[in-house]
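With one protein chain held back, the other chains of the complex are shown just where they sit.
So that you can tell them apart, the chains are marked A and B in the order they are listed, and the count of residues begins at 1 in each.
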Amino acid sequence: MLDFLQMILSGIAVGSSYALMGMAMVLIYKTSEVPNFAQGEMGLLCAYFTYMLLDGFGVALEIAIPLTLAVAFALGAVLEFAVLRRAKNPSVLSMIVITIGMEMVLLGLVSWKFGADQKTLPFPISPYDSVALGDIYISSLELLTLGIALMLMIGLFIFLRTTRLGMAMKATQQNFNAAKLMGIRTHRIMMLTWGISAVVGCIAALLIAPTIMHPYMMWDPLLKGFAAAVMGGMTSLPGAIAAAYLLGIIENLFGGYVSIEFKAVVAFAIIVLILCVKPSGLFARHYVKKV
Amino acid sequence: MDLKQHYYEDVSLFSSATIVFWFTALALFLALFPLVVKNYYIYLANYIAINIIIVLGLNLLVGFTGQISLGHAGFVAIGAYGTIILMTKVHLPFLPALLAAALIAALFGFLLGLPALRLEGPYLSIATLGFGLTITQIIGRMDLFGGREGLHAPALTIGAWHLDTDVDFYYLLIPLTGLLTLAARNLTRTQVGRAFIAIRDADIAAETMGVNLLYYKTLAFSVSAFYAGIGGGMYAFVLRFVEPEIFTLMMSIMFLAMVVVGGLGSIMGAIAGATLLSWLDLQLRNILDIPYLGDWLTALSQSYFSITGVSNIQFIVFGMIMILIMLFEPLGIYGIWLRTKIYWRTWPF
Partner (left out) sequence: MREKFSGIWRIVAVVCLLIPAAVLAEEGVTDSEIHIGQWGPQTGPAAAWGSVARGTDAYFKMINAQGGIHGRKLIHHMFDDGYNPAKTKAGVKELQEGTGMFAWVSGVGTSPGMAVKEYLMERKIPWVGPSAGSLQWITPPQKYLFAVYPLYAMEARTLVRHAVKQMGLQRVAVAYQNDEYGKNGLRGAQEELQKHGLALVAEVPVEVKDTDMKPHVMKLRKSNADMVLLWTSVSHAVRIVGVSKAMKFAPQFMSTSTCSDFPLMMHISKGLWEGVICATFGELPDSQKALLQTYRKDAYEAFAAKDERWGLFFYAGIIFAEPLVEAIKRCGPELTREKLVQELEGLQDFRGIGPTVSYKPFDINDPMSRQGTQETMLVQCLADGKAKNLTGWIVMSE
């Protein structure tokens, strides 16, 4: 029983970083219908930027983090403005290819600048100190990740529901042309969405970096986050979050009780099964395409 | 472009004598090529030819049928492992083993095609991606496949022909590539190919017109996987050694990039894309040896980046090519070719 509870808790802990990446992907997908494969590398760049500020320039953490978040926002907005908006004839496939291209460029830049040696981000909250609830444990950093994920979730929910900008984003997502006719500057909305999404992805990367940093550190969170987003329905923010936690828990239970060797890929097998039954994911209404 | 006045003009293999001439020239060039160049270039040609085979198949799926696959390395792995296992364990000769392995890959393609019936866009990409990752995991787990320690390819003979060198292999591979190219080209001009294109453009509309989606979508996946299986079987003999970690997600992404850069829905594009990107993939490691540019990059690394990571420039070049092609010429190299052709045909107007 204790084991079971520990697995559930570990699943929730790891699910938080999937949830952050999933949220970031859903935000972008909702407005521009692009599965953003560069999301992980955008976060990677920001994490290394923080590392550079802290380690190279000796900037204090309290200054470095807001600065990084600002850079993340700018990065997202610039990529949307300079690259994605320029695409002629944007089909889903060409968008995927463009984001994979951006991913390679960002990965190349980071590895070029910082080399391949493993590093860690100096961070006051340790990934290896833990909080014990009886005999089950969660590390301080995971607790922080969980807290931030929950806060962002609620924050984004309120933001999308109540603010003018949030409403405009929803409108853009629902019908791009109609929103434009209603006087919404849809391109600007898209740019802002990319910025916000980049910030969410950057937070995810910053919370992974204190454990270990190397140029490929975001691949696994990105793929799992993407898997969670798809499982949740790709357009539903709460869906992606719920699916992310579900994936984390399933992975841990599977690793604990069935096979630890297949733990890393069980998420994808489950996804294929779920998609066979519910092609639009667990939480999205099935979208009926018109000819 | 040209006005076609008769059905047979549409289905004829060569539309004019000039084309026959150029194809003969090409065939001659390919036949004589190994006699004049170093062994390394023959290896390069073999590597490119294998990628052409795989990309032709992927283009049938992505470019013609409009389905995405981020797991094609999985089919390549099935082809490679299947061929070796059938040869060493079942003692089949090479060609039947290759064919059987490709058919196994096609069967997996069919199975993957079933969920794909209801999936599109990001849903399909994650499903195929998951397939690619899972299949190598399973292969690595099973001792029959040599586990993670990999398998050695046996000696290659066809009848009395011992294929020991790259040149021998070249003379097997190039005709095979030609044959598969021809098959792909013909397939796209039959009812099947037209059905694929109809599905790509609007699958519901295609269905209402009587295109059986179940049949044609799974067929597209199977044919595509078949090509990947053949490519994989050949790949095993170019490397002469396979292990699961070779068939990574990066490999699948490269195949997709080749399709897109070459030109979606074009046979010539697939060939051009596979050639260009495989060549770049192998040659970009020498980027620092290019005069001037190399020196400039080294200086840049010293002052702003790092020397130890300088080889990563190849990722940047690769990524930029993918982005720029998509932004400025969505039809890829094939699109550029078309535009150049039209420009000169209509010149000076």
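Simple rule for what comes next: contacts are C-beta pairs under 8 Å (C-beta built on N, C-alpha and C of every residue); 3 or more make two chains touch, one makes a residue touch a chain.
Computed from a predicted structure; not experimentally measured.
Of the chains displayed, those contacted by the omitted chain across the entire assembly are A, B. Check A:74, A:182 or A:260 against the missing chain and you find that the one touching it is A:260.
Among B:34, B:122, B:140 or B:193, only B:140 touches the chain that is left out of the view. Within the whole complex, the absent chain has one touching residue among A:36, A:139 or A:235, and that is A:139.
Only one residue from A:7, A:47 or A:231 touches the chain missing from this view: A:7.
Remark: the residues of subunit B touching the chain excluded from display are 38-40, 43-44, 47, 133, 137, 140, 147-150, 152, 235, 238-241, 243, 245-246, 250, 281-282, 285-286, 302, 306-312, 314-315.
Contacts to the hidden chain, counted on subunit A, fall at residues 3, 6-7, 10, 13-14, 111, 115-120, 126-130, 132, 137-139, 211-212, 214-217, 220-221, 251-252, 255-256, 260-261, 263-265.
Just so we're on the same page, only the chains that are shown with their structure count from here on.
A separation of 31 Å divides the Cα centre of subunit A from that of subunit B. Residues of subunit A that touch subunit B in their complex: 29, 33, 35, 83, 86-89, 91-94, 96-98, 100-109, 111-116, 223, 226-227, 229-230, 234, 261-262, 264-265, 267-269, 271-272, 275-276, 279-281, 289-291. The part of subunit B that touches subunit A in the complex is made up of residues 62, 66, 68, 114-115, 118-123, 125-127, 129-131, 133-134, 137, 141, 202, 204-205, 208, 253, 256-257, 260, 264, 301, 304-306, 308-310, 312-316, 318-323, 326-328, 330.
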